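Moving on to chain A:
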Amino acid sequence: MQLLRVENLSVTYHSSSGPLSIVERLSLKMDEGEILGVIGESGSGKSVFALSIMGLLSTKMVMRADYLNLDGEDLMKMSAMDRAVYVASKAAIIFQEPQASLNPCFTVSSQLDETLSIHQGGTRKNRRVRALELLDSVGITKPEILLKLYPHQLSGGMNQRVAIAMALACKPRLLIADEPTTALDVTIQAQILELLVNLSQSEKAGLMLITHDFALLSENTDRIGVIYSGQLMEHAATENILNSPRHPYTRALLDSVPQLGDRHVKGSRLFALQGQIPAMDQLPVGCRLGPRCPKAEKQCVNKPELLSVENHGKVRCHLAKPSPTVKKPLEQEEQ
Partner candidate 1 sequence: MRFLNIIVVISLISACQYQKKANVRDDVLVYCSEGSPQTFNPQLSTSGTTFDASSRTLYNRLVEFKPGSTLIEPALATHWTISADGKEYIFDLRTDVKFHTTANFKPTRPFNADDVLFSFERQWQKDHPFHNTSKLGYRYFESMGMGGLIESIEKISSHKIKFRLSRAESPFLASLAMDFASILSAEYAQQLAQQNKVEIIDSKPVGTGPFQLVRYQPDAYIRYKAHPDYWQGKQRLNNLVFAITPDPSLRFARLVAGECDVMANPLPVHITSAEQFQSARVISEAGLNIAYLSMNTTKPPFNNHLVRHAINHAINKNSIINAVYQKTATEAKNPIPPNMWAYNKSIKDFEFSPEKARKLLSEAGYANGFNMTISTMSAQRAYNPNAKKMAELIQQNLRDIGINVDIETYEYGAFLYKVRKGEHHSALLGWTGDNGDPDNFFTPLLSCAGTMTGTNSSFWCDPQFNQLIHQARSQTRVKSRTQLYQQAQRVFKQASPWVPIAHATQHLIINPRVKNFAIIPTGGVYFKDVYLENSEVLNDE
Partner candidate 2 sequence: MSKMILRQLLILLSSLVILTFFTFGLTLFFPIESRFQLLDTTQAPDGLVEQYVSYIKHIITGDWGFSQSRGTDVLKEFFIYFPATVELVITALLLALSLGIPLGITAAQNKNKWPDKLVVSSTLVGYSMPIFWWGMLLVLFFSLSLGVTPVASRLGFEYDIIPVTGFMLIDTLLSDQPYAIEAFYDALHHLILPAIVLATIPLAIFTRVTRSAMIKVLASDYIRTAKAKGLSHGRIIWIHALRNAMLPILTIIGLQISVLITGTLITETIFSWPGVGKWLLEAVYRRDFVTLHAGLLATASLVIMINIAVELMSFYVNPKMRLQE
């Protein structure tokens, strides 16, 4: 059963010097219980995409989509009010900075209680029981003590657990985690990720894991979407992406992940894309990766389309067809 279907979702930012397209005609699908990874550099528009699904865009941004279906209802046909209520009951989001995503002026208890009272109601006592359950389910050992504390009294990992607990309070069908571990210590990262994956499985909720780090996605996701400069560059099953990336950008991202242990080749250098992601008001003509792409050719000044590639998924690159075999690693070409 389909959980999320997004068709041609675009987000425009109205700046003082005119509208800028931040996310352009992005289409995605997610099934129930599926774990989707979304990857891209900072500034690629992946967070904006997540926010636009949740309806949390700032007033200066406008979202348009042909179709935005969440758990069987088309959000685009709802009024803003209804939509907010509906989304809140079906989806939840976790942000990058656990400290910042909890209101510093209220205790954990009052923030959890507030969420519960909206989605479940019930007596204060019931809600408290449920709050303790939730905290327990995210692996907090002494929830009674924690309830009385303020967010700044907790560590980052604890805060993120609380944030997750709060997200689960509405029993979401879809959980979006926007760089949930970036701000955390490496040891905590794994715990939180594991928690998210386990919870999505136990609750049968879809999980959209947004990150800039392939290392986090590789083992946990079913499928991966790669976003660059507001466009979906490649969208395919995790194993396809990892084994035979078709887009130069995807490959560049993969190659920038350090290999440890056995996979590490001594003396090899990590690959890095040249330059920076282009500013939204200074987009290059044609392919947006163009100026940075190690393989850019003349035809790249024409806009590439997102096309299906057999036995793989979708790719937006002039060079993606015909499906190539696995080539030797890029870094050798560099040298």
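Simple rule for what comes next: a contact is a pair of C-beta atoms (placed from the backbone, for glycine too) under 8 Å apart; a residue touches a chain by one contact, two chains touch by 3 or more; residues count from 1.
On the choice of candidates, all candidates are chains of the complex that A comes from, given by their letters.
What you see is a predicted model; the values in this text were computed from it and never measured.
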Candidates 1 or 2: which touches chain A in this complex?
-> 2
Quick one: in the complex, what on chain A touches candidate 2?
-> 16, 51, 54-56, 58-60, 84-85, 87-89, 91-93, 95-97, 100-106, 114-115, 118-119, 150, 152-153, 163, 166, 169-170
